[in-house]
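Down below is the structure, laid out as structure tokens.
Note that this complex is displayed minus one protein chain, with the remaining chains in position.
This part shows subunit A:
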Amino acid sequence: MGILLNIIYLIATVTFVVGLKMLGHPETAKKGNLIAAAGMGLAIIGTVLVHDLEVSPLIYMLIAAAILVGSIIGWLIAIKVEMTKMPELVSLFNGFGGASAALIGLVEYGKNVNDATQATTIVSGIIIGAITFSGSLIAWGKLNGTLKSVVRIPYYNSINNIVVIGIVIFAAFMVATGVDSQLLLYGLLATGLVYGILFVLPIGGADMPVVISLLNSLTGIAAAITGILYNNMVMLVGGILVGSAGIILTVAMCKAMNRTLGSVIFGAFGATAAAAGENKTMGSIKNTNPSDAAIMMNYANNVVIVPGYGLAVAQAQHVIHELEEILSKKGVGVKYAIHPVAGRMPGHMNVLLAESNVEYNMLVEMDDINPQFANTDIVLVVGANDVVNPAAHNNPASPIFGMPILDVENAKHIIVNKRSMNAGYAGIENELFYNSKTSMLFGDAKAALTELVAELKNM
């Protein structure tokens, strides 16, 4: 039996590596995901059925029930969720994984207190699992708007340091003394949970994708630690793969936003945004209406659409596709300019536009589109703000200074659709709106674009 299970785990491990590799290429991604899923299914079934243990029918029934309940709920959430909610969802699922790891540690601690190595593994598993769980829930709450974006706690740094030192001392004490106390065990769990909350709470909404990616990586590490505990290779390798891949992905995202991981974690965004909020008005703005905007676009040679998260919030991704089609029919060249962090997560905008059947080759990445703006008649910015803010180039005091942006201010005309003059996710003013080439088209993205399309149809 042992041999069979080991072979099953070996196969599953290979599917993880191959699946992850295939996920990295557009043509093979879907298949890669399914291969990894099949491997995971194999590992789960193998673990339940292939062993020499004497297990009571009651336990088998409980396991089957747990798997059934989890599968049904997971499946329902996955097929029902709106694509705009993707970052929240990843965060929530990730929290569940972390919680699972922490619970395993709670059960195993009592049996392994006398072995310092095992106890160390278990204690680290509980801490990391707890941090991931509470941190992911906070990230989830922030992204769906339940929690205010930036929360400042008085004496944050001191509290944070005390909690970190507390965790280390707590853990060291438990391992060193080998004390089998449920009270201490749950105390350790609670401290981990508190730290997870403290860790994510002060981080600004714009940095949340980086945090989710980092937490995702941590769940992988928690899984790997559990793998060491059970001397189980599929958990060890699977967890480490996610852990190291997650770190690479986190760094890639930081690069796209021109931020260092350190500045994300230590919340520089939140600190400077407050100062930048003191900006006075930067001149006057020019209003336009859908019919004037329609006339401008009708006679343009080319239009570049810059979609942002506001577009997705208004569920306007289908209307924008309609606009693009009608302009194309009228002989206007249309392209979409996609900033790497458009939406709430890198690549999120691509998913959203793909959902409304926008052709893949109409989406142009930042580095390719930026030189073309000088020859663009009209740029239509829909629900994007920080990714087109020239302050990233010319205001060293701005918190987003240095972030690569779409250089829309080089275009001949810029039409910005926004609901109001409220600041973007980073909480800062945007001088683009006060540019003499810019016209503001205020209103809900879906309503405004629908009117725009209707006007164009009548021309």
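The criterion applied here is as follows: a contact is a pair of C-beta atoms (placed from the backbone, for glycine too) under 8 Å apart; a residue touches a chain by one contact, two chains touch by 3 or more; residues count from 1.
Heads up, the rule we're going with is that contacts and distances are computed from a predicted model.
Student: Which of "Carbohydrate ABC transporter membrane protein 1, CUT1 family", "NADH-quinone oxidoreductase subunit K", "proton-translocating NAD(P)(+) transhydrogenase" or "Acetyl-CoA acetyltransferase" is the UniProt protein name of the chain not shown?
Tutor: The missing chain's protein name, per its UniProt entry, is "proton-translocating NAD(P)(+) transhydrogenase".
Student: From the list A:103, A:147 or A:197, which touches the chain that is not on show?
Tutor: A:103
Student: If I consider the whole complex, including the chain that's not displayed, which of A:166, A:187 or A:347 touches that chain?
Tutor: A:347
Student: Taking the full complex into account, find the residue in A:16, A:336, A:373 or A:433 that is in contact with the omitted chain.
Tutor: A:16
Student: Pick from A:301, A:328 or A:357: which residue touches the chain that isn't shown?
Tutor: A:357
Student: In the full complex, which residues of subunit A touch the absent chain?
Tutor: Touching the chain left out of view, subunit A contributes residues 16-17, 19-21, 23-26, 29-30, 32-34, 36-37, 40, 43-44, 47-48, 51, 53, 55-56, 58-59, 62-63, 65-67, 69-71, 73-75, 77-79, 81, 83, 86-87, 89-90, 93-94, 96-97, 99-101, 103-104, 106-108, 116-117, 212-213, 216, 219-220, 222-224, 226-249, 252-253, 256, 340, 343, 345-348, 350-351, 354-355, 357, 359-360, 363, 365.
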